[in-house]
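Only one protein chain is missing from this complex, and each of the others stays in its spot.
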Amino acid sequence: MSEPLERPDTAHRPRWRETLSVLLKNRLAAVGLLALLGLVVVALLAGVLTRYGINEQDVANRFAAPSADHWFGTDELGRDIYSRVLMGSRVSLQVGAIAVGISLIAGTLLGLVSGYRGGWLDAILMRTMDVLFAFPVVLLAIALVAVFGPSLRNTMIAIGVVFTPIFARVVRGSVLSVRENLYIRAVRSLGASDLRIVLRHVLPNVAAPVIVQTSLSLAFAILLEAALSYLGVGVQPPEPAWGLMLSDAQRYMEQGWWLSVFPGLAIFVTVMAFNLVGDGLRDALDPQQRSIIESRGVGGDA
Amino acid sequence: MAPGMPDESSAAAVLTVDHLDVRFATKRGVAHVVRDLSYQLHAGETLAILGESGSGKSVSTLALTKLIPIPPGRVAGHVRIGDHDLVAMAEKELLGYRGARIGYVFQDPMTSLNPVHPIGRQVTEGMRFHLGVSEREARERTVDLLRQVGIPDAEKRLDDYPHQFSGGMRQRVVIAIGLSCHPDVLVADEATTALDVTTQAQIVELVGRLQDEIGMAVIWITHDLGVVAGIADRVLVMYAGEVVEEAPVDLLYATPRHPYTLGLMSSLPVLGDLERRELAAIPGMPPTPLALPPGCGFHPRCAYRSDPRCEAEHPALVEVEPGHRVRSFYEVPESDARAAAAAGRIDIEPPDAADRSAAS
Partner (left out) sequence: MAGYVARRVGQAVLALLGVSIVVFALIHLVPGDPVRTALGTRFDPDIYEALVARAGLDQPLVVQYVDWLARAIQGDLGVSFRTGQPVSTALVQRLPATAVLALGALLVGLVIALPVGIVSAVRQGKPIDYAANTFAQFGVSVPDFWYGILLILVFAQTLGWLPPSGYVSPLEDPVEALRRLTLPAVTAGVVSGAILTRFVRSSVLEAMNAEHVRLARAKGLPHRYVLRHHVLRNAWIPVVTIIGLQLGTLLGGIVVVEVLFAWNGIGRLALDAVVRRDYPVLQGAVLLIAGLFLLINLVVDLLYAKLDPRISVGTAATT
């Protein structure tokens, strides 16, 4: 669908606000957004909100059920689970942000170059992405960790690498659809340099799908980090990673349900929040869906 | 006989539409899409419903067999075939009328046909349900039908898929489907709009010929004056959900009386126009069915708006000459009417010509 000589939307401010208002009309997405804000607040204030040190052991009090003293109970070393869960939010958000940041930047660059240049460069890059796609995500991540050793830093890098192909694909698709836009061709014929075209005209159009993908990838990154930690190849003890806490919980399952429930709940709520926002963004940024939502003003559509 | 109808010969009235009213409930209010529509259709007759998008022309024919989604939509009035009123009928009974008594041909042959079924099957399935024939019998009839609509090698092509046919051929298949159960009425909704001009002419000619052969009534929905001139016996001009002018085709083209009809005819570009006049478009946009203007529906765009009643009162259909009714407070002078018709320069055979030929 080509719009004759219609300038792609590069004015961000009014559009940003408009998108936000459409997003908020979607009840589920609004809830997600609220949860995310709460999460960020918790992560930032975790140091203040915790009631005990995360490694403060109280062996006499191990496996204590939830009580006024220990809201989420204690674990096998008597550590306060509530405090550890709160601090765990920092680990998760940090890993998520950095990992997705890596893949976002790398993937966008690859996608831009690949989509805009085309030709053999595109062919090679895309074949490489295809190969990376052939590896199941978890397996690839653990393979990378196997090579470089398990640590917080390597987990972030591994997840970043694993997610790069999807950003590359999304960006490339977007670039391809805009590249043949009449407007771009006009500007190009006027002699604008490729770099300028890419930065000023192509990039803004790519923004929408990338934003959506970022939110969804954040959700998956946090899930993946938790899985890797659970498997023992992600974040290492004594860091309070939620996945690690779950693997301990499984070992001591008979000692108490609270060991498993709270860390898992934290992961679930976080991931769900990112997913809801991502879905809501997708609906809000897609012009067709937009009008449906505006006239309905109801909770999101799958 | 429905009350309030003009005193036309009701002999063999195949379809009687009586005060048909269609509304849709939406979050933004009630959309009044079809307002107080009434007409009669006789065997062998071709009625053209002329109007632009949003005039309610398509919905009015879909509503005949309640093919619109009914919870948001509501149909009131009467639609009579034989002794039965379709509006009052339950869904189960209506199934027996769709396709069997009223057949449909839609606009886009690319999407009307299911890409994963062979075309033969798409013709036979209706027959098997309505006529209760065997598969063998249905296939034979289909071959005949396909031949009738002009598809070469019909027998071999029964099991071909829609994508193996060109657009014109696909539309012929859709027409075959429409005819397959010998309906009393065939509704052709913009049936040629998606086709190129040559194919358009062929399809129009085909439907006309078939109609003569079978004696079926046809409702042709279109926005194309050329098509109307070529095939219609009578014309209903619709605007904002209601009929604004109704006339036999030759009268309509000789002296259109409603400002909207005049506008439509004047806006046709003319080949070989030596004066190089500007294209006259009707200013403004048709009203949305959610917010119809008070009084006459057309008054905001009407060039002849003069009577104070135009804004306040809703005009009724008034007969200006036998068979010719207009919904307007203003009587367009005959000279203007003739001028507009001449501007449109649509050549019409006088009413007593025996054959109809496609518009050039």
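Every chain is named by a letter (A and B) in the order it is written, and numbering of its residues begins at 1.
Just so we're on the same page, a contact is a pair of C-beta atoms (placed from the backbone, for glycine too) under 8 Å apart; a residue touches a chain by one contact, two chains touch by 3 or more.
None of the values given here were measured: they were computed from a predicted structure.
Engineer: Among B:77, B:126 or B:256, which residue is in contact with the omitted chain in the full complex?
Structural biologist: Considering all chains, including the one not shown, the answer is B:126.
Engineer: I'm checking contacts with the chain that's been left out. Which of B:117, B:182 or B:209 qualifies?
Structural biologist: Here the residue in touch with the unshown chain is B:117.
Engineer: Which listed residue (A:105, A:131, A:186 or A:199) would be found touching the missing chain in the intact complex?
Structural biologist: Final answer for the missing-chain contact: A:131.
Engineer: Touching the left-out chain: which of A:223, A:241 or A:281?
Structural biologist: Touches the omitted chain: A:223.
Engineer: So which of B:96, B:283 or B:333 would be touching the chain we can't see?
Structural biologist: If we include the chain that is not displayed, B:96 is the one touching it.
Engineer: Determine and list the subunit A residues touching the chain excluded from the picture.
Structural biologist: 28, 127-128, 130-132, 134-140, 142-143, 145-148, 219, 223, 226-227, 230-233, 243, 246, 249-250, 253-254, 257, 260-261, 263-264, 267-268, 271-272, 275-276, 279, 299-302
Engineer: Determine and list the subunit B residues touching the chain excluded from the picture.
Structural biologist: Looking at subunit B, the ones touching the missing chain are residues 65, 67, 94-100, 103-104, 106, 108, 111-117, 125-126, 129-130, 152, 157, 160-161, 163-166, 169, 174, 177, 181.
Heads up, the rule we're going with is that only the chains that are shown with their structure count from here on.
Engineer: Can you compute the centre-to-centre distance for subunit A and subunit B, using the mean CA position of each chain? Integer Å is fine.
Structural biologist: 54
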